[in-house]
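The structure's right below; bear with me while I get my questions together.
All protein chains but one are shown in place.
A and B label the chains in the order they appear, each numbered from 1.
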Amino acid sequence: MISMAARSSTRWRFRQPSVIPGFGLALGVTLAWLTIIVLIPLSGLLWRSSGLGWSKFVELALDERTVNALTISFGTAFIAAVVNLVFGVLLAWVLVRYRFPGKRVIDAMVDLPFALPTAVAGIALTTLYAPNGWIGSLLAPLGIKIAFTPAGIVVALIFVGLPFVVRTVQPIMEEIDKEVEEAAATLGATRFQTISRVLLPGLLPAGLTGFALAFARGVGEYGSVIFIAGNLPYVSEIAPLLIVIRLEEFNYPAATAIAAVMLLLSFMMLLVINVIQAWSRRRYGYGA
Amino acid sequence: MAHDAGYAPDTLVTAATSETRLSRVVLTIVALGFVALFLLLPLATVFIEAFRKGAAEFFTALGDPETFAAIRLTLLVAGIAVPLNLVFGVAAAWAIAKFEFKGKAFLTTLIDLPFSVSPVISGLVFVLLFSSHSLLGPILQSYGIQILFAVPGLVLATVFVTFPFVARELIPLMQEQGTADEEAALSLGATGWQTFWHVTLPNIKWGLLYGVLLCNARAMGEFGAVSVVSGHIRGQTNTMPLQVEILYNEYNFVAAFAVAALLALLALVTLVLKTALELRYSDEIAASRRH
Partner (left out) sequence: MEVRVQNIRKEFGRFPALEDVSLDIRSGELIALLGPSGSGKTTLLRLVAGLESPTEGTIFFGDEDASKKTVQERNIGFVFQHYALFRHMTVLDNVAFGLKVRPAKRRPAAADIRRRALDLLELVQLSGLEKRYPAQLSGGQRQRVALARAMAVEPNVLLLDEPFGALDAQVRKELRRWLREIHDRTGHTTIFVTHDQEEALELADRVVVMSKGAIEQVGTPDEIYDHPVSPFVYGFIGQSNCLDVTLANGEIWHEDRPIGLRAGNEPDGAAALYFRPHDVELIDGCGGCLAGLVTASRRVAGTRHLELDLGRTHPPVEIELPPERAASTDHTRIAFRPTRWKLFRKGGRKEAPPIEAEAPVLAATGT
């Protein structure tokens, strides 16, 4: 025992010994498939964009229309993620803590944006929020226009991102120890103080993770947005749409450059999520 | 509307660990209002618009040969992409959950990669790979193999975006279950395949079904990625979501929403099955709440 442990700690070993068979086959299939489907195509993109050369890449990335589209994509995704953070946490709270008729149905419906094809969501939201739609016609007299403006993009991204926040926060909320709330109450905290100072800060890591997931999804979203956005260049044209437009113009370098910038930013967000989680786990002993 | 969450109706106690009745009601109404505004109303709109001119129009719209071709193509693409990712997902989960090896965490991250890529970019990478300006495109074309603007391209893009679903569901589940069952079977003389079929598979079947369900929903509903590689050839490379877009842009709203209603129905069936699995087999589904 001891000599084995000593050996394995001193000698580098690709895998721990195991009696379970099939490692080579399983890992082989995994790596082959991963390489063919994901790694080669993605590195193709990176190769293409590096082939542009630095100055050309910068020129394409800093093109005014491109910068505008990226700003709109990230800006609307950010706003939608903030809205989703607030209402997602509230919705999760209501689903975890309160009882009301139809609760199970509502809980299941939260996943609708995961299941409903984005194009379907897009045309439905457009019909609803267009000036002659049910909601749009209520807002039109107030001078509020949603569809075919950046606000419409936000609406679509709220739809798409909501489950990310709810489903990240909900399990953490379910695990809240009732004793912690009671402890706050015995120490004299009002209900509002208990929620704002004890419960919500405890949900912060999960909330931030959900926010980041919703944000990342919003940035890349295409199907639900293009119908409602109006797609006016410089006003309501999102970055993924601009990629499609450049592709249709056979302007592959521009499409590649925009995609590379988006990927870069998305990976940075992924990194941020992981850092948040690791930090939270190290400090508080729990993550999200 | 809101009820007390199971405490005795003593007012003092309620104050300790719950909100006042009024705030409960208000919070519930606000939350449900949000759900209605952003989730329920859009869903209802799909069906209302589809039947706006009556059931006859609805079925006529679906009977259109191009729409019919779109439905067939969607089933074909999903029918290829889902089994491929099923096999891959099981293999990946087996390698990652049952063994300890260097670089495991990195491999897990790579598997999740397609989730963090915009669907449009997922399509774009295949265009860059197979277009006539690329390295591979002309070579394949010389052999008469058409990838872009044809079924293979649609399948590739769909496989890419649905890549992580099965693996993601199975990995945590199989990690939780550990290797004790397999070791027991092996010690009793079972071969590797026997162990997999008779021990592992029964343990993961509900989790597997759950992953396949989500994978299939996405495969049939994917829009952005397939839109880029499809070329929008009517009756040939239009999947259902693409057909929705075309009909909608032609102001043929009833037909667009009729196809959309079919897709919405698929989404609802998915949700019902998913919820049923979560309720009945919650122990046998790992990340039932995560995606």
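Here is the rule we use: contacts are C-beta pairs under 8 Å (C-beta built on N, C-alpha and C of every residue); 3 or more make two chains touch, one makes a residue touch a chain.
The shown structure was predicted, so the numbers you read here are calculated from the model rather than taken from an experiment.
**Q** Kindly state which of the options A:Thr35, A:Ser50 or A:Thr190 is in contact with the chain not pictured.
**A** Of the candidates A:Thr35, A:Ser50 or A:Thr190, A:Thr190 is in touch with the missing chain.
**Q** State which residues belonging to subunit B touch the missing partner chain.
**A** 8, 10-13, 15-16
**Q** If the hidden chain were put back, which residues of subunit A would touch it?
**A** Within subunit A, the residues touching the omitted chain are 177, 179-180, 182-190, 193, 197-198, 201-202, 204, 283-286.
What we mean here is this: only the chains that are shown with their structure count from here on.
**Q** Would you kindly tell me how far, in whole Å, the mean C-alpha position of subunit B lies from that of subunit A?
**A** Averaging C-alpha atoms per chain gives centres 15 Å apart.
**Q** Residue numbers of subunit B touching subunit A in their complex, please.
**A** Within the complex, subunit B touches subunit A at residues 1-6, 15-20, 24, 27-28, 30-32, 34-35, 37-43, 45-46, 49, 84, 87-88, 91-92, 94-96, 98-102, 107, 110-111, 113-114, 116-121, 124-129, 131, 133-134, 156, 159-160, 163, 179, 182-183, 186, 191-192, 195-196, 214, 217, 220-224, 227-228, 240-242, 244-245, 248, 253, 256-257, 260, 263-264, 266-268, 270-272, 274-275, 289-291.
**Q** Considering only the defined contacts, which subunit A positions touch subunit B in the complex?
**A** Its residues touching subunit B are 13-16, 18-23, 25-27, 29-30, 33-34, 37-42, 44-45, 48, 87, 90-91, 93-95, 97-101, 104, 106-121, 123-125, 127-128, 134-135, 155, 158-159, 162-164, 167-168, 170-171, 178, 181-182, 185, 191, 216, 219-223, 227, 239-241, 243-244, 247, 252, 255-256, 259, 262-263, 266-267, 269-270.
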